[in-house]
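Shown below is the structure under consideration.
Omission of a single protein chain aside, the complex is shown with its protein chains in their original locations.
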Amino acid sequence: MSDIDLVPEKIRSLWPPVILMLLSAAFTAWAQRYGDTPRLMPTLAGVATTVLALLDLLSRFDNRLGAGLRLALGADFRNREMTHDPAVAREAGQIGWMVACVVAMLVIGILPAIPLFITLYMRFWGRQPWIPSLIAAFVVLGFVSVVFEVLLDYTLYRGVLFDPKGFHAW
Amino acid sequence: MGFDVLIDSMVSVFSSGSAIYVLLGVLLGLCFGVIPGLGGTTALALLIPVTFSMEALDAMYLAGGVMGATSFGGSITAILLNTPGTAPNAATTFDGYPLARQGKAGLAIGASATASALGGLIGLVTLLFVIPVARSVVLAFGPAEFFLLTMLGLVAIAVSSRGKLLRGLIAGGFGLMLAFVGTDTVSGELRFTLDTDYLWDGIPLVPTLTGMFAISQMIELGLKGGSVAGAVGDARQKISGVWDGVKAVFVHWPVLLRGSAIGTIIGAVPGLGGTVAAFMAYSSTVQSSRDPESFGKGNIVGVIAPESANNAKDGGSLVPTVAFGIPGSAETALFLGILVLHGIDPGPSILLDNQQEVYGLIVALTLSAVGASIIGLMFSRWLVLITYVNVHVLVPVVVTVSLTGVYVLDGKPGDVILAMIMGIVGYMMLRFDYPRLTLVIALVLGETAERSFHQTQMISDNDMLGFMAGRPQSLILIALTVLTLLLPALRRIRIAR
């Protein structure tokens, strides 16, 4: 079949629908622990999604059934939203930076984390020169502190290390 | 009729110098609107303590200024960065962003500004006409209709997924599942909470939306590198097109009217909100278009429809407020909170007792809808420059500011973590081509759907269908849902022949 060959192997792999099918099946099973009223809607949604994910799985096979499902259910990949295809290592790196930003905000607080993350990200992931990186970092820090801390008198999170309440604030 | 009161209020805004509060609100609203993660709700929640020392009427002007400006502000980032500044702008990204990538950001912003202003005005004029009958309108719609409306919304997901029907439905299914996390409103039982009290109140919407739309988009942009507009056009082309965008709205006036009508109606239903309104406006426009294939590739109509609905919903959300003093949206709930704080007791006679404040808000919303768009148009040539900025500057700035915004709404560190989880999930959805907006729409609709389903069951003594059959307003909604389902199928058959 030609329509499926244009899409990178990674995207049309069988794994996404398999994982989604397992997730929705697990959710359905989990819902059965609750009473009649609270489980009714979750069960309906869970079962329906499991069936849909199964159809998604079948539509990815390169046979007549798959092609038929792709046509009938609009399961092809003609209008992909994200068209570039970065390498997995780069994706992991990018997501890693994002996670590091959240961790920094939670540990040392939002205000120090902002300039730290912006500077380091721009310098080392974005390969920007030091000066613009520092300028961007402190412009954002200034904006956030003026708007929240000064104008609105709001205390931004100080981080587990500096918040007197520590983990209790969570 | 309230027009004379409206004119009085309008005059007093300018004569008393209170217009400065409206302007302040507009600027704040634009600012909070533009920044992903921050929206009208956050702005108003933060302002509540600040307004304590103000006059009640000035607080209304400020609140109205903020409310009217955020949705246009949010469309700017939606168009330029594919990152809706506020959740209701999510549908604007579908055609706004492709336009920006083609170097036609000016066109899109011009259209968005005009559609926002006009949509807002249409919503408010409708409100003024509805005020005399607002009570009967609110009383006519009960749980049965709310349930049918959510079904209509879910069906709209199915038909508007632009060639991604199956994966759109799967994403919608997961949205519903997420909506069911937390306390079941009907039975009070806790579900799917992983034994953490963080999830008792369900999955919070703002962190989820920020993660899904802003964080995931920043991950994608950071991987792509370069700048949004890329190599398209040279730097001088970028400014042009704003006036063409303004004109486009008038050329496509039926789209504007339909979008505004949908926005007003959905806005009046408590619990659905702007995201659903804009999405339904978009999907109905795609559906009734002669050329549905052109959407998602930079059709200007795809910007006009959601943006007009987006601002019109503010007028609609005031219908339950003027009728009974109940909120139609998160923003109007906070507006009522400001009134309580100022020693005003919102109730069924709010329109008689607090005419000044209500009309003050309406005036502020009117001025704000127009004012925000004018300010936006004035700055549009500079705003468009964002698309030429290296993404490695944009990404860390947007990520840090939007995560800060997520924290600010409720002051919960857990929200920041949730936003990041949703960002990664959203990126995976982008990567494997599962539409994110359908998940979000289902997440918004899920709670209302479940709640009103069980309520209808209870009040009809388990004879839901019989109950609905006796209500004309229910039957109309059923007919609309069936029509929405059948139209695309009919069209496909016609094309096939």
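Should a chain be cited, it is by its letter among A and B, assigned in written order, with residues numbered from 1 in that chain.
Here is the rule we use: a contact is a pair of C-beta atoms (placed from the backbone, for glycine too) under 8 Å apart; a residue touches a chain by one contact, two chains touch by 3 or more.
Following the convention adopted for this analysis, contacts and distances are computed from a predicted model.
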{"item": "Among \"Electron transfer flavoprotein subunit alpha/FixB family protein\", \"Peptidoglycan D,D-transpeptidase MrdA\", \"Sarcosine oxidase gamma subunit\" or \"Tripartite-type tricarboxylate transporter receptor subunit TctC\", the UniProt name of the subunit that does not appear here", "value": "\"Tripartite-type tricarboxylate transporter receptor subunit TctC\""}
{"item": "Among B:25, B:143, B:267 or B:298, the residue in touch with the chain that has been omitted", "value": "B:143"}
{"item": "Absent-chain contact - pick from B:19, B:338, B:430 or B:468", "value": "B:338"}
{"item": "Residues of subunit B in contact with the chain not shown", "value": "45, 48-49, 52, 138-139, 142-143, 183, 185-188, 190, 197-198, 200-201, 270-271, 324-326, 333-334, 336-338, 340-345, 347-349, 410-412, 451-452, 454-455, 458-459"}
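By definition in this document, only the chains that are shown with their structure count from here on.
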{"item": "Whole-Å gap between the CA centroids of subunit A and subunit B", "value": "22"}
{"item": "Subunit B partner contacts - residues on subunit A that touch it in the complex", "value": "11, 16-17, 20, 23-24, 27, 30-31, 34-35, 37-42, 45-46, 48-49, 52-53, 55-56, 59, 69, 73-82, 84, 86, 90-91, 94-95, 97-99, 101-102, 105-106, 110, 113-114, 117-118, 121-122, 125-128, 132, 136, 140, 143-144, 147-148, 152-154, 156-157, 169-170"}
{"item": "Interfacial residue positions of subunit B with respect to subunit A in the complex", "value": "31, 46-47, 49-50, 161-170, 173-174, 176-177, 180, 184, 186-187, 189, 191-192, 198, 215, 218-220, 222-224, 296, 390-393, 395-397, 399-401, 403-404, 407-408, 411-414, 416-417, 419-420, 423-424, 427, 430-435, 446, 449-450, 453-454"}
